[in-house]
Every structure is written in C-alpha cells, then in structure tokens.
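Below is one structure; the comments refer to it alone.
Removed: one protein chain of the complex. Kept in place: all other protein chains.
And now, subunit A:
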C-alpha cells in the first residue's frame, strides 16, 4: 500500500471496498462543484419545520442543532457510505414533572382496576418504583394486605387511642397540647391521621421536611399509616408534596438508567428516555455512537454520557479522557493559554475563534497551532495537524515510551487548542445573534434570510467538535497504515475549512456580511461535507481495527 502520490486521495483498498472509494470521490467532486454556488443542502435545512419552533429572541443565540451529529449516517441518507447502518434512535426528552404527569395519567387509567381512591394508587405506585406491572402482580396476590402494609388502611386491631372527636387529616388548633415529640406543652396547631397519633404542627413539619428529598412514602411517626400528598400539603401549609414526587421520580430515573439518562450538562434538568435500547449493541458493533439531544439542545452520547465525541467511539473516548486526566497535570502548565509571537516574542492571548493570528505589535501572520507562518496554511494543507513520525522503526523499544508521550502531547495539544477554540466560538455565537439583528434592522433582511449566519455557526461548531475528537482517534491509530494517512489528510482538509469559516464569521460589518453571503454558504457546505467525511473515515479506522486502545 505504498503507491500513490502525496496529494493522491484515491488509495486503493484491499477488499475492493468500492463504497468507501465512492465516498472519497464524491467529496472531492463536491469540493469543486460548490464554488460560486449556493449550496442547496443548507437552504433545505433552513426550511425544516423545527426551524420555526424556536424563539427568535432567545438571547439572540440560535441554538438549534438538527445537524449531522444527531443521527448517524445511514445508507438511506444522501451520501453513499461504507458498510453498515443502524436504526434511528427512538427517544424523547422529559423532565421529572413530565414523567410525573404521565404517571398521574396512568393512575387515572388504573383507577377502575383498583377501585380505590387515586391518591392511594399513587402511593402504591410510588412504593413500587412506578412499576405498574409489578404492582398489579402484587395487588392480585395480596390486595387488602398490601393496603395495610403500605399504610393505606388501618387494621381493626390497631387501637384508636384517642377517640375524642378529632378531625383526622385536618390541621386543628388546640389549647394546652402536649406533644410527645418535643415534649412541649403549648397552644398549637396539631395534625393526626386516623391512628390518632397527634403531634404539634412544628414537629410534623420538621419531620416531613427531612423526608421530602428521600422520595419514599412518608408515614405517621408512630405507625405505618401513610400520609397522602394532600395531607403533606395541609401540614406544610403550601404545596410540598410535589417535591416528594420529584424526589421519587428522580430515584425512579436512577433505577432505570438503562432507558433513562440525565442530561450531563451543568444545570440541565432534562431526562432523555430511550424507548428501545435493543439497537445499542448494533451501534457499538459498527462504532457509531448513540448521540441524543435534550430539549435544551444539549447533545450527548446516550451510551457513555459524554459530550458528542464523533468520530471517536465510546471506548476511544473513555481511554482518551482517562489518559488526559492522568497526563494533564504534566501537560497543562506547558499548554498555557498564552504564546509568544514567533517573530517579536510579545505575549499573545488568543481571544477569537480563528487560528490565523496577526501579531498586534509586529503584524506577523502566523498559525496559532504550529506557530509557523500563516502563508502556506491557507491554500492547500494544514501541515500542522500531521504528526511527523520522524524516526524510523529501528530503535523502537528504548524510546517507545518517550515517543508515546511525545505523540500524546502532540495530539493532546491539538485537542486542547480546538476545545479552547470551540469555547471562543461559543462567544462568537453570542455576537452572531446581534449580527442577525443588525442585518434585519439596517439592511431590511428578513429573519429567515439572516439565518445563514447561525447556520454557519452551527456547522462550524460541529466541525470543530469532530475535529477535536478526531485527534483522539488519530492518537490511537496505527500511523503507518494508509487509511490513517487518509484520515490525517481529511483532518487537514477539515481544519482548513473550519479556519476559513471561522474567519468569515469574525466579520462585523453587516454590509460586508451580506455581500459575502455566498461565501458563507460555500464554506459552511464545504465544512459540513468535510465533517461527514472525517467522521466516516474515523469510523472506518475503528471498524477495521486500525484504531484501537492498546492497554
């Protein structure tokens, strides 16, 4: 497999893998056909229904992601790809409140079966972790005994020690009441269930408050008789039972973590429910990852709970993250956030998304990643993303460890650079919203026509994410293999494309933006193509075992 010139992408494949050759062909042609043209794919995206659901005023940031990372590329999609396809994931995004409301509906549904009050069914379900089938099973077996067990009915032999005409389950005011919990004697409000165990309201409140976060059934302090949601709200004086239900649903989600996953993003309270997990092994086998998106547009991997990490699979991701955690202490101080200008040595902090740096003091143009001059970057290849395997494979063993560390440091640095860039892109996103507004106001452009900016930003984000994780794949790949070389070429192409697009998005003047609008379409379309190509190429590396975690 040593044939093929440096710029030749059409490496031959052993197994006559025609589909993947087609893939590379189609990319290369698309590279040429899109010049000067409005790329049709992008406009079709903007006309999808979901685009109209979003609120225009949402911080001015358009956070719609219905992009390529959510659904795996299958044979049905427009592009022809290498072997294997996986079924789409059938999932929904919920909140604890949403799940609870659904449970309430189930209670209404079950009411005729049980023929007991709905509030009681709720308690039964709560006890059985909202598992209807198990509850029904036990119910047919035990019936009345179950009600006694869970404190829903009082047995005949439990003596009602206070048979004064108390109003059970109502807060009452009493003079000179002695509470056996606090032992205080006072004029106070009290509460009791039918068991007659009566306590002062402050002890009851304290008791309930401590139990709300546990999510279990709250019973009388002295017997198993259960407090229903109404009772809890009465005692607390405000609707507190919702908190108990919330805790109960949370523990339900925790216990059903095969189908339900919390969105891992900070402060996001969404739960993603995968209705059918049977396709997950297929995803793993074909080195796809089951990426899902919560209602707040956070995308994550349902399998490992990590952020979107294509083209790496979960195994590579976890190995990489583990390694990063282990090595980062050594490396972090090296990879400080400032760099010296290669020419005049003034300290530079990068505060924009693009890696094309212009030194503010000497005007020297250089690449932030390789610190080399910028000039050769723009045109063809992004040489700095290629790891130069300088030494021959002769003196292996002794320097192997050192080399691995060096190789790792190299890729980790790239990974890190793109992570930082992605964060800066996020800031860029904040300004894109204002730019769209400016376009609307100053140029009289309609909202839908201004969407190419946020579309481009979305494409840029996805491109960067894929690029970032591709370095993890590159690190674990056999560098001598031809496919790895193709992969690295693909990385360079995407890196170049991403830089172009990032640079375009830096433009502030609305007139210039509108004038260069076709360029936005071109570059974004190109980045999109390159992103998919890199993802597929990475997956092929994984499928063929060229990229694997070596213990």
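Following the convention adopted for this analysis, contacts are C-beta pairs under 8 Å (C-beta built on N, C-alpha and C of every residue); 3 or more make two chains touch, one makes a residue touch a chain; residues count from 1.
We adopt the following convention: contacts and distances are computed from a predicted model.
The unshown chain of the complex is recorded in UniProt as "E2 ubiquitin-conjugating enzyme", chosen from "Cytosolic iron-sulfur assembly component 2B", "Ribosome biogenesis protein NOP53", "E2 ubiquitin-conjugating enzyme" or "RabGAP/TBC". Screening A:89, A:110, A:125 or A:203 for touch with the missing chain picks out A:203.
Which of A:170, A:184 or A:511 touches the hidden chain is settled by the complete complex: it is A:184. The omitted chain makes contact with just one of the residues A:222, A:365, A:449 or A:519: A:222.
Residues of subunit A in contact with the chain left out of this view: 180-184, 197, 203, 206-207, 210, 221-222.
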